Structure formats: structure tokens, C-alpha cells
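For reference, the structure discussed in these notes is given below.
Every protein chain of the complex appears in place save one, which is left out.
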């Protein structure tokens, strides 16, 4: 066991470092960025500028084929790049879905001339992509989507509604899965397309979250026409294509969420319990110890994953533990930190609140962490079924035509 | 709100007190009785003596009809009797099931002449009864029992195995539910009987529990003949009869389990953490506070139930919370107390171990508390379905003939 | 034993529930949430007219004289809503402080105006971060003039009078009655915008001591009594969350079945139910202790504070979780309760403070 890079990795890391040193600002203090109220026009400009720079330097699409501007590097190189980039302030939030999920799906299913047209502009950040999967009626049951597409000549006509679409309003293109046959079981009647987000009939409305953030959108489709040429995979094979997209989600590294245990330690040195710094109190110490052990456990679990990656292995569903553990830990640390602050724990103004209001912001954002991108319950199911091999839930919708599946009133 | 008896209740309580004062030993110290390794011959003699005394004084079968030696008193009187008796050392463990579950079932289904024959001897403790429901293949799925009975002339012939039968080896009679038709769905093919536990073909083996206790038995049936006259309810109606029996279980008051939070407080005053009594440590205090709040919550929940009883209402499935909360609390308090003792926490000898080995005994007995008489999982299901009105689990065995229901290898 | 509310009080409860379900809808709370108003004056007036504010105030001081059990019953119903009214600040804290510590003259002056809703009260204890602790009090009165900084003060920006914890000239902790007209106050942003919160910057503000100085014990006595009333609000709020989650789980389908048929949801809500029932039973004991002015009151208060705070936090967060994505949107009401749960659970001091106090009280009891 060691924590050293291989010579090849070390060379690459040095290359990344010198690129970042020359082009980005190191993260200075510890003050976290709290309110991410979406990306404004200036943010978009900065994202585009940075992505172009990354692409020109050969650090975009590291694992992609060279003919699309990639390097055909191993996934471990991507990890190394991310580790290093994480030490710098760089504009984020515009390309993760497009480059991480949409374009890889295109590469698996689109025609060569389409790839010529779309991949490079995406890589350079000139065109932004979004992913249109979730629907109000779906939730955890992703495949229960109702947005329908009907064939009309060489086009398909889409009607319905998508939800939780990050960055829809900033996107040029999107990938979408829709129901083309409601008379067959759920997974069998779906078809996958990519489309122009500026098509007539698309209406985008931001979703106001309880935390105040507006990351996500609802997207409404009224007679939106998509050429059959933009179909990805065969008619009725949309679920299979979706799985390709979702598989690419798995490697996405979660941002470090704050407050973490170090922030709680810091808080516990500041606030008092019974006239002493809270960190002298046994109850506070016990919580810190438990969360520290959990944080470290996740950190070293990630090291084990990186080791597997560097050996060319593919990380599996066991990676579900990161989000499962982190989301509740975030909520619990936030809640506990606020309790230690007493009545003033309710203050959110970052000028007034303890620790820049970090605990309060997390209290309000953590409920979405336990739901979005796979709820706690779905993640436990994944671990139980796909890691431990326990049987699936009883499926009453199996082999039932989609339009005959009970769907309730909400 | 008040904690006072009604005049009628006060009169009755005074009567009970004077009976107990004259006939039983008050509980002196706090040292708990730990190892209940079953009742020996002397124990049986003492139980029988005490029951006869209670019956003679009119305190047995308080709520039963007068013609069977009861008082036709309201359930609140039984509660008052139990409260008072709990302050005295009285022999226990032989009649709870017979008088609490078996005889009430008899009263609902047996013929008048059978009641004449069996009720009074049971009430006076001359005859002991047991209940034969659970089977190895059943577990939480109580109705999935396989012990079968086949009609042969005026008799039924029973073959199979029961398990978890308390006091089977001390019993004169038992009530049993068996499968008389495996070709119909689970609940429809059952029939209920009472039988003589000395019948030829019955073999009783004690079950050795992990705690060392031997409360329960396995009971094997080989061609055991039971007259059809001893059938309770119609053929195929056994499940309905069983529900009568189980409904009577609901009112049974759980014994106070030790260690409870007061024992932990006492322990925390004795053992040290970091050179100080553990009770000065914030982590210990936090646990004590949480368990105390839970214990008090259960105590006052019971008071609410008693109030309902005294108004003639029938307590419902909400009473499942007692065992659900208590069993885990017991396991957690035991485990935590042992942790505070450090390495010596493993000692079990009551002369050597801290707090008479009470924490260690509970560590080993609490796993059965979380399972026997309704597992944590079943209790949560009961609360969810019968209190909150949430839908039942999907039942794949519904409407399926019992002998076609998948049953696995264990 | 009669460990339940009387039929009269149950009738009061039913009436209050009916009234509030019509008049104190989440839409009303949203006007405060969205910053359109700092509290709902119409609702406040209606509540005053029904005599709720003065429920526990003796009739001689203009109250309804329903006693503490009555106030508890109302507290549960108010807690069931997220009504943007200064009920807790006025009825559990300001009125209680005056009843507990005020002179006869102070009672006669203030209680009738509190009871009829014309005076809104609040309680100014905290001076920034920290749980209740006499050592954290810097505010001081000199010659009837209060100076110091107090924040956050729930409903402080809309109140007419504040009960302020400060040192008197002798350096003793005392309660002061501070008319707020002309006092420098700043509104503060908090996690629960359905209540106003303010900061007081007191610079020789004219105030009068509430009765004789009672020391920190008097403050704690006030906190104890309020903790029981808050607990009923917390119980009401927990129950509201459980009912929301339960309805949603019955009606929302996934994989062709109601999500409430999945054990992950069923058992989650069973756990919420258990926490709620334990809190409710402890709250009943608190109501008894309050009504009987029992010596067990401090222990009863700490006990129910611990369980009610746990129950509401659990119920409100798992209500969001049960709702899934829609549950963390602004337009669905789940978050109003989650916010309120944390507000109620930190005002008067957070769970760590009360857990520690609970054990101290057990120690005192055992030593006796």
C-alpha cells in the first residue's frame, strides 16, 4: 500500500498542476460558497472561457477518443485532474451533464456525421447540453414516464412534461427519453432522442427550491417536432439507451459538502456549552468522533475506488454509499451545529450567523441531497440488490402494459 | 387530568392491598432477578399455591363471568391489581398464557359442558395450559403453519412440529391450530383444537436460548389423536379463532425490563470516564436524557391506555409501540453500559460483574425481545398498516393454495 | 386515573382545529414567508377575539380563565399550522413572565391588553450565539434604563412590549418589562421567515423591573413553563407532518403501487408515529404539571422538551423525504414545517441544553 503516483501518473499530475497554476486562482480561505442561485450571464461567459482553455490545453474529455479532441487517457487521469482542479477556484456547473452524460450517450448511439457536428463544440464548451429524463409522475420510478412522442412523417411530435432538468434554460441541445408505445410494459415502450432546445413548443420554467436555489427546471413540450434522424437507438429501445447515460453518472465525484466534521470542530471551539467551549463537552466529542470516522471511511473508500480505476477496473454500484452516507451526515451535522448555537442558530444572514450561515444553508439544502439523484431508499435498494444480491422488490407493474399500471392520484 | 382513582377503584385497590399485605412479601431491594432458567418443581408448587390463594380471594379471572369464578370487573380493575401485585414478590410464569389466551379462547368457542370441565381448574391453577401456534417454517408468517391434521373417524390425527411453546412441559392442556386443508389459501385451511398435552405421540424438547434460558419448547406431534369434539370453531375457521387468542395477547403488560435508565444512572455514578464519574460526561448525560425521555413517554402512554380502559374503550394496535421501543432500548442500554465498564464489561458472574451482571444478562436476552411475540419489523408493519392506514405489503401468497406457495429451503 | 383532557377541552380542540384549518392555512403563512407581511394581523385579531391569547390568564386580569390545560390544547392546534402569529411570544412568554414575576400593578396594567390582543409581547433572552446561560447575559439596567444587545428576539420587530433578561443594579439577573415604542430594532433573516425576528440595540431604553429580581432561577422557571407549551406546538406540528406524509404515501404511486406500501416508507412513518406518541404522552404529563403547578414541573418540562424537539425534527424531515422531489420545492408546504421545527427546537435553548438539564434534574431528584 502506498499513496504514491505511478511515474506516468506523476508526470500527468505535474502537467495538470502547471496548467492550473498558470490559468486559475488557488482556493484561498476556507469560506464556502453557499448560495448557488443558478448561473447568470457572466457565469456562463466565465464557464465558456474556462472550458475553451481546458480544451485547448487538452484537459477536456481526457478519456475520450482522440478524434473528438480527447486523449484516450485512463479514468485515473480524470481523477487526478479533478483532484488538482479541486484546489483551484474554477467556474463550474454548466458542462457536467453534457460532457459527463449526454455526449457519451451520443458517442454510443449517434451517427458518425452527427458526432462530427456535435462533439467538438460540446467539448470546447461552445454548445451546452442537458438531460431530459425525470417526470413529475416518475420520481424514483424513472421509467414510468408519460411524455409521449408520436410519429408524423419523418418527424416525431413530443407532448408532455419533464422536470428536474438542470441547466435547461442555458442549453442548446438536450437528450430525451419519451414513451412511444403505452400499450407495452413500462420499459419496452420508450424511445430516445436528442433535440434542439430552441425548438418551437418548448417552454422552460425554473423550479424554486426550499433552499432558495433555482438549479432545476420544469420543461414543457407542446407539439415539439424532432426529426427521426435524431433518434438514438431503435424505437422501443429507449430504456437501454438511458442506462448508458445513467451508467456514466456513477463516476461523477460528489463535491465536498460543507459543513463537514472539520467545520463542526471549528464551531465547537467557538460556541460554549455550560460555560466551556463545546468541544470540551463529551456529547459534542462523541458526535465529532462518529462523523469523523464516517468521513474518513468515505475518503478511504474513494481511495480504494481510485486504486481499482487505476488498475482498469470499473467501479460498481457499491459507490452508492457515498451519497447515502453524505446526505444524512450533512443534514445531521447541520442540525446539530444549529442546536449548539441555541436560539441564534436560526439566523441565516451570512454576516450575522455563526460560520457564515453554512450550517443553516445546509439544513435547507440537505433534504434535496437525500432525494435528488437517487433517494436514500433507492440507494439502499441498489446496495441490497446489486451489491448483496438480495431479491428485488415485488413488481406489480412487471409485464403489465404501461397504460394499465395503477398510477394513483398524485 | 388527575392521577386519582375513582371511589370504586380506590375501594378495590385497598382490597387488593390488604390481600397482598397479608399474603405476599413486598419487593425489598432493587436487585433484579436475572437468570430465569425455567420453573422447577418447587417453582411449580409455589405458583400453584399462589394461584389457588388468589382464586380463593377472588382476584383470579377478575374480568371473567361470575359463573366461572370471575368478578365481571372492568379491565381497569385488572390493571389496578397488576399495579399492586407488582410491588410484591409473587411466583410467576405458569399461568399467563393459559389464563390470558387459552381459556378466553375456550370461552368464546368451547361447548358449555367443556367450559364447566376446564375453566375452574384453570382459574385455580390446578391445570396448566399452553398455546401451540408457532412453527419453524412460520416465524413472522404465523399462518404459514404446516402441522397437519387429518380426519379419522371421530378423531383428528395430528402430525408435525410446533415451536416456541412456553411451558409445554408443565402443561396439562394446550390449544393448537393446524392445517386441515393444504389445497386452499393459507388462512382458509386451518382448524383449531384443544388437546391433552399428555396424549400419546407428543414429544417435548426444551429450546436452549443464547442467553442460557430455556423458557421455550419444541413440541413434536406423531399421530396424535384429538377427538373432533375438542375442535374450537368450524373446520377451516382456525385462523379466525387464532385471532381471538392473539387479541387477548395485546393487553398483556410487559414486565419492567432491567437495566432501565435508572440503572444506567446508577452505573454512571459508579464508573469513571476520564477520572470523573461517568455521569459528569456529556455523552453519557445525553444518552441518559434520551432514554429517560423515552421511558417516561412509554410510562405516560400506558397511563393514556389505562384511562381509555377505565372508560370502557378497547386499546388497539397502537400498543405495539411498547415492545418496539422497549426491546431496542434494552439492547442499547445494555450495550452502552457495558462499553462504559470497559474490558470488565464482559464479566457475567453476578458476584464479580458491575450491577450484578444485569447489563450483560440484558445484552444476551435482548435479541430475543426484538423478535419474540412480534419482531421489530412486524410491529412497524402493524403500526403502519393498522394505525396509520398505509397499504399492506404486496401479498404473493394471496389466493394461492397453501401447497403452491413458494417456501424456500429454510 | 384520568390522563386525558376533559370533554370540554376536547370540544375546544375540535373547534380550534376547524377554525385554524380554515383561517390559518399555509397560504396565510406564505404571505409572511414571501415577505409580504411580518405577521397576520387578521388572524391575530380573530384569535384574540376567541379569547385564546388569554386562555390561561385569570379572568380577573381579563383572561378566559381556561387554565393551562386549555392553553395546551390550543397550543397543539396552533402548532398543527404554521400560523404567522406571535402567539407563543405573547401567551407563553410575555404573559407568563408577568404572571410569574409581575407586581399586582403590572399584571393589572399589561395582562388585559395582552389578553385582548392589543399588545403583542416578546421575550428577549439571547445575546447572539449560545444556549441559555446566565454567564452570557451582558444587558444591564441602570436607573431604570436598559442597555445591551439582544438577538434574535422572536416577534421582536412586531411586538409592543418585551420581557428582557438583564442584570439589575445589584448585578442580579432580573426580568424587565420594556415598552418597545421608539426602541431601535432591526429585522433579522432566519430559517423560519413565518415568524418575525429582530435584534434590539438598547441604549438606556426606559424599562421597569418585573416584580423583584428573581435571579436566573426565575428565568429558568419561565423557560420550563414555556417548554411545555412549546412542546404542545411541537406535537401538533409533528402530527401535521405525519398526516401529510401519510396522505401522500397513500396517494402517490411508484412501480404501480402506492409508495406507502413499501416498507421503507411504512417503517419510516411508523418510527415517526412512535416518536410523536412518546412526545405526546410526555406533553400530557407536562400539561398536568403545569395545571397542578407540580414540583415535578421542571423534570416534566425537560423531558417533553427533549422528546418533542426530536419528534418534530424527525417528522418534518421525513415528511420531505416521503414526498420526494416535490417535497423540497418552495411551493409545497413541507419545508414550512421543517423550518418551524428547527425554530421551535432552538428557541428556549436547543436539545443539548435541555438534555443536560434533564440529567441534572434527575440527579437532584435522586439526591433528594
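All chains are identified by letter, namely A, B and C, in their written order; residue positions are counted from 1 within each chain.
Just so it is clear, contacts are C-beta pairs under 8 Å (C-beta built on N, C-alpha and C of every residue); 3 or more make two chains touch, one makes a residue touch a chain.
Computed from a predicted model, the values in this text were never measured in an experiment.
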{"item": "Given B:117, B:311 or B:395, the one touching the chain that is not displayed", "value": "B:395"}
{"item": "Hidden partner chain, touching residue among B:90, B:103, B:341 or B:387", "value": "B:341"}
{"item": "From C:41, C:100, C:149 or C:264, residue that would touch the chain that is not displayed", "value": "C:264"}
{"item": "Touch with the omitted chain, as defined above, among B:26, B:200, B:275 or B:312", "value": "B:275"}
{"item": "Per the touch definition above, residue among A:105, A:131 or A:381 touching the missing chain", "value": "A:381"}
{"item": "Chain not shown, touching residues in subunit B", "value": "134, 136, 138-141, 144, 163-164, 207-212, 270-275, 281, 283-284, 331, 335, 338-349, 352, 354, 360, 363-364, 367-368, 370-372, 375-377, 380-381, 393, 395-397, 400, 405-410"}
{"item": "For subunit A, residues in touch with the removed chain", "value": "1-5, 265, 279, 282, 285-286, 288-290, 292-294, 296-301, 303-304, 306-308, 310, 318, 321, 324-325, 377, 379-381, 383-385, 387-394"}
{"item": "Hidden partner chain, residues of subunit C it touches", "value": "262-264, 267"}
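Everything below uses one rule, namely that only the chains that are shown with their structure count from here on.
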{"item": "Approximate Å spacing (C-alpha centroids) for the pair subunit B, subunit C", "value": "42"}
{"item": "Multi-partner residues of subunit C (at least 2 other chains)", "value": "257-258, 265, 352, 355-356"}
{"item": "Subunit B residues counted as touching two or more neighbouring chains", "value": "282, 285-286, 394"}
